[in-house]
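Here's the structure, in structure tokens; my notes come after.
For this depiction, one protein chain was excluded, whereas all remaining protein chains were kept in their positions.
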Amino acid sequence: MTSVSVKDLSLNFGNISVLKDLNLEIADGEFLVLLGPSGCGKSTLLNCIAGLLDISDGQIFIKGKNVTWEEPKDRGIGMVFQSYALYPQMTVKGNLTFGLKNAGVANDEIERRVVRTADILQIQPLLERKPSQLSGGQRQRVAIGRALVRDVDVFLFDEPLSNLDAKLRSELRVEIKRLHQKLANTMIYVTHDQIEALTLADRIAVMKGGLIQQLDTPHAIYNHPVNRFVAGFIGSPGMNFLDGELEVGVSAVVKIGEMPVPVDRYTFNGSGRRTGPTVLGIRPEHIAFGDSAGAMPFSHEVDVEIVEPMGSDTLVWTRLDGQNLSFRVDAERPLQTGDRVRIGFDPARASLFDSATGNRI
Amino acid sequence: MTSVSVKDLSLNFGNISVLKDLNLEIADGEFLVLLGPSGCGKSTLLNCIAGLLDISDGQIFIKGKNVTWEEPKDRGIGMVFQSYALYPQMTVKGNLTFGLKNAGVANDEIERRVVRTADILQIQPLLERKPSQLSGGQRQRVAIGRALVRDVDVFLFDEPLSNLDAKLRSELRVEIKRLHQKLANTMIYVTHDQIEALTLADRIAVMKGGLIQQLDTPHAIYNHPVNRFVAGFIGSPGMNFLDGELEVGVSAVVKIGEMPVPVDRYTFNGSGRRTGPTVLGIRPEHIAFGDSAGAMPFSHEVDVEIVEPMGSDTLVWTRLDGQNLSFRVDAERPLQTGDRVRIGFDPARASLFDSATGNRI
Amino acid sequence: MTTRQNGRPSQLFRNLNAKIASIPMILTALVIFLGGTAWTVFYSFTNSKLLPRLNFIGLDQYERLWAAPRWMVAIENLAIYGVLSLIFSLVVGFLLAALLDQKIRFEDTFRTIFLYPFALSFIVTGLIWQWLLNPDFGIQGVVRGLGWESFEFDPLYNAEIVIYGILIAALWQGTGLIMCLMLAGLRGIDEDIWKAARVDGIPMWKTYVFIIIPMMRPVFITTLVIIASGIVRVYDLVVAQTSGGPGIASEVPAKYVYDYMFHAQNLGQGFAASTMMLLSVIIVIVPWAYLEFGRRRHV
Amino acid sequence: VDLEVTHWWTSGGEAAAVGEFAKAFDATGNKWVDGAIAGSGGTARPIMISRITGGDPMGATQFNHGRQAEELVEAGLMRDLTDLATKEKWAEIVHPKSLLDSCTLDGKIYCVPVNIHSWQWLWLSNAAFEKAGVAVPKNWDEFVAAGPALEKAGIVPLALGGQPWQSAGAFDVLMVAIAGKDVFMKVFGDKDAEVAAGPEIAKVFKAADDARKMAKGSNVQDWNQATNLVITGKAGGQIMGDWAQGEFQVAGQVAGKDYTCLPGLGVNEIISTGGDAFYFPLLEDEEKSKAQEALASSMLDPTTQVAFNLKKGSLPVRGDVDLGAANDCMKKGLDILAKGNVIPGTDQLMSQDTQKQKEDLFSEFFANPSITPEDAQKRFAEIIASAD
């Protein structure tokens, strides 16, 4: 069943159009992540769903009910904000119960829900503290609690972790994931951190300039990005892009400078293969090196320029036909700047994009 | 030759002691990263070296010269700030030249240096813009340029990337690395992002509470952390810690609950092996799974609890003796919540810490 | 479901509570400020004396106004006073704030000393400075008493410089507030900017002039509104200090308005004068308001 | 019945004088509620007018009689006292008659005059002239002639306060003294601009120019501070109304011995009969209206008049009361009054608007030596031409 459905949604601020005829269906219990660069309209979309912004056109349904003009409180949503947005003068308990009291929920019911929420999030010891007495992670948990206690069907998260440091972020990420598994609510989660998106999402909607570029599972988005933007946005370290020329003769090759990369094993999009300027995208971890490189359909010798040890593994920067290229190696492999190594990859794992439109071909 | 040397440095704010008898030697051309949690005194140390804070005790030498009482401008340093701290009403060029003009550098020399700096950082097209017309990354480059143009021996960076988004951060990280290779200046770089620290540093000083915990190469810090704090601080996803009991009989084992982990292959610190409560630390990527797990000195069957796909690989959460444990698998391995798998690791790659002191044993 | 019907509720009732709560403001803006102003302008074309009357005489009041030497003096004084008080308030206020921002000891004490005159009314301020500037027993008298017989400092009795005498008192009363505003602004400036300037080896004064002050634009704007609105309205201070004297040397427009409305019982003339004041205010304010608020809407 | 009375008499002597009114009124079984506002008519008048037009009028209020309240009367906001006046035969007892005339509009009487103040006095410090080594002057010309001697002795010849009304008043006094009563009436009464531009007035301006030179260095604001200069011998003389003698009295000085008073500047013994009057706003409350009448008649009561004016230092509005307790200068005034050498006060002749323009002109003229008498006269004539 659909939980949230957005139809032809448009939103303008003055004469700037921020969202353009956007459509989105979110299934019951799904974890949908809205991902995109800053300013692409993620928060705006979330605010529209929450009813915090008046839309310019279109309709919004939650649980099948048209809520386009409902007040936020009547939409059956809970929302968690980037800056926590805890009411600073209230205790944690006050924060949790404020909405319930507004809605006129009976006192014992309020009590019951607070206890339950505090249990789930393990914030019982904090109930009497003020937000200023909490650590960042605790605040975030209370912010989630505030949404949780409202017993709603749909959770909206607006970059709930981006104010936290890396360590805490990865811990809370796991907690949110656990929470979703436990509650099985619908969750819409805004972030511009692609690791969060990949780890949390059932589906990811990658946005840019008010449009959804691709809406698919993390796996599909990671491995089959529909265009160069999505390909470049997802993955850290980012995908390598090599400018080349697609030539289709006996077999299809992309010529990177003078080097032909055979792309027969590549699954082209649609039917027609066209020739011309093409960008070949290949992720750093899909580039093999050393012995195994020679076994690849394409391989070449390159000079190591920069070695970036990242702890668990090491990123190595090099050049292919004068274009930057990075690949990942195990941290234990001792590579040095200036080393000459052979690298190679399987074009089946690459992505090809039209140079002009940026679309996958 | 030593470039920067800090001797018995102490600094108090009122009666709060922020830095305590700190010693540090930085070699010429070295890239030293100061890493540590918020509030540990990284910025304070950097400011002391720059001469922006009056130290309470100790001495500071730059290029062999005692600069303890020198003004910042006379120390031969350039500094880059977290918030860029560009002069907002001046053009980029104005920002670059303001300091030089004040120092009375001749006009053609100024011109020459600006051109060179702009070349190095590729900001020629931006020279006439105001900072407000620049993107975050461009601003950061200008901030670096402002230090660069001063033609100094020592560069100080105070979290220069932490205001940027992840994508840009990883790009600029590479640029800074390239810059260092090109200029071969001494660089002292403050961050609390351990990926930055690991990728950039020649040596890392991990700080906590005004003290340097460990000062060593990234590799040593990653693989041989001197205490539990350093071990936990470095690495993302973080090191797994399993509480256990070290028993030394015929062979040394750490008992995790009822499970004995043989640690004979572990290189103990110093001579004496002592028994008692011990924490075993093992990094997620050092845990093997599936077929290769069985070949490890220690292996065990566990239930998959959470699967976090992170694009290039996947983090799997499970429990060992009721304690959380995560391990990394290739993104292509299809694991599901609820699967039962065998995992194992080589204790030679683990770290053992005294439960009480947290120190490596 | 598929039709693009838009169940959009009437715009009037959206945010109804906010609109209801704003009624006092809307009423004040419309009835008092707009209505009162319109009323004033309207009656400036009549020959109303003691009571407003609808007896139109065209632009006669304005002709008379611009022919009156006192009005010209008042305008000139306002210009001098306005420019100087703007400059000095900003400069002195800023200097004081900059001094206090040097992490000095007793900051609280100094700040309180600079601020306390603001707690006193203009009447009191005028009175006390009239006293201090009295040539016979004020500062001049005291200095002469100390033996410097030729010392001359009698701004309130010298038509050439009387407006500066008023300025001294006005600055005494008002700079404390400006200092507070500036201090707040200075405290809002990123610490790193200072550090960057020090590393660059830029002397303190240059840092202030070329970097800090340009960064404090919003503060200066708020301050400007406050000072400027005070300047246009300056009245009590002049009355208390000089009553416009010597002669008419320290007259100001607001006093002209008041005198003609109530002493001379010629409302029409007073209204004409206030209309001219309003006009000049609008000429200054509206472009500014347009720049400030108009631009913000697009950000 | 409580009746609120507003006025701007707040200083010691004034307040004591008002107290006499209050006493008399309270004796009628009513209660005087005092609403004093200091700072002269300029501060008080807008308040009074606002109260009356705002629909919350007081029971009675002071105005300088004359034309200040004309419009309020025309607007029907003031009470018609004609019936009471006829009953109590005010027309017969008020002297000079012009006082009642200024309360009359369209044949109806709207106010009660309570005192006569005259402007035309030159107050001289005997001590100052002694110090300068010249005889105390007997008239304006002698005074001007003594000017240099006074200056040499470090004495300011003429004390003149900075407030505009003092300059304008001084000029009016000079005008009556030098150009005479007829010219005064032609200019201010008939608003004859030609006369105003004529040679007689030119002479007055010449005298004003002298006065201006002699007044240089007064450096005071309030009139009483100027008077104080005369009292202490720091200034030779002052042109000021009869209220100044209250100051001499407070300082314990004796007329003739310590100071000299020259009515009409010793040239032309004429005094003006300005003064104060009370108006009664129209009230709805019957009882209060009755109380207003009681107040009006008690103000004109002979004993009240004497008691009030002795304290106030002004002359009573009735010719039929005995002022035995009056001092020398006051007696001189009474004499002149009895001879009928009187002119109306400028308040009675000109609108406030014209007066204000005049004040602006003369305060500028007296303070600014760069304005020539000719220029000033031209501007004066213009004001008269447009006067009403």
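Order as written gives the chain letters A, B, C and D; numbering starts at 1 within each chain.
Here is the rule we use: a contact is a pair of C-beta atoms (placed from the backbone, for glycine too) under 8 Å apart; a residue touches a chain by one contact, two chains touch by 3 or more.
To be clear about the criterion, contacts and distances are computed from a predicted model.
As stated in its UniProt record, the chain not included in the shown complex is "Carbohydrate ABC transporter permease", which appears among "Pyruvate ferredoxin oxidoreductase", "Carbohydrate ABC transporter permease", "Hydrogenase maturation factor" or "Heterodisulfide reductase subunit C".
Considering the entire complex, the omitted chain makes contact with A, B, C, D.
The missing chain, though absent from the display, is touched by one residue of D:Asn64, D:Ser125, D:Ser167 or D:Asn224; that residue is D:Asn224.
In the complete assembly, the contact with the undisplayed chain comes from A:Ile77, out of A:Cys48, A:Ile77, A:Ile256 or A:Val302. Within the set C:Met72, C:Ile161 or C:Val281, the residue that contacts the chain not displayed is C:Val281.
Residue C:Leu183 is the one among C:Leu183, C:Leu237 or C:Ala264 that touches the chain missing from this view.
Panel shows subunit A; residues 47, 50-52, 71-73, 77-79, 81-83, 85-89, 98-99, 102-103, 146, 150, 158 of it touch the chain omitted from the view.
Within the complete assembly, residues 12-14, 53-59, 66, 68-69 of subunit B touch the chain that is not shown. Mapped onto subunit C, the interface with the missing chain covers residues 11, 14-15, 17-19, 21-22, 24-26, 28-37, 39-40, 52, 96, 99-100, 102-105, 108, 110-121, 123-124, 127-129, 131-132, 137-138, 141-142, 145, 172, 176, 180-181, 183-185, 187-188, 218-219, 222, 225-226, 228-229, 232-233, 235-236, 253-254, 257-258, 261, 267, 270-271, 274, 277-278, 281-282, 285-286, 289, 293, 297.
The rule is short, and it goes like this: only the chains that are shown with their structure count from here on.
Work out the mean CA point of subunit B and of subunit D, and you get 91 Å between them.
Mean C-alpha position of subunit B lies 55 Å from that of subunit C.
Averaging C-alpha coordinates per chain places the centre of subunit A 26 Å away from that of subunit B.
Those residues of subunit B in touch with two or more other chains do not exist in this structure.
Contact with two or more other chains is made by no residue of subunit D.
The part of subunit C that touches subunit B in the complex is made up of residues 190, 192-193, 195-196, 198-203, 206, 210-211, 214-215. Interface residues of subunit B, counted against subunit A in their complex, comprise 37-38, 165-167, 170, 173-174, 177-178, 181, 192-195, 198-200, 218-219, 222, 233-238, 283-285, 306, 308-313, 315, 317, 328, 331, 337.
Interface residues of subunit D facing subunit C in the complex, by the touch rule stated above, are 41-42, 45-46, 49, 53, 68, 70-72, 75, 162-164, 167, 219, 221, 351-353, 355-357, 360, 363-368, 379.
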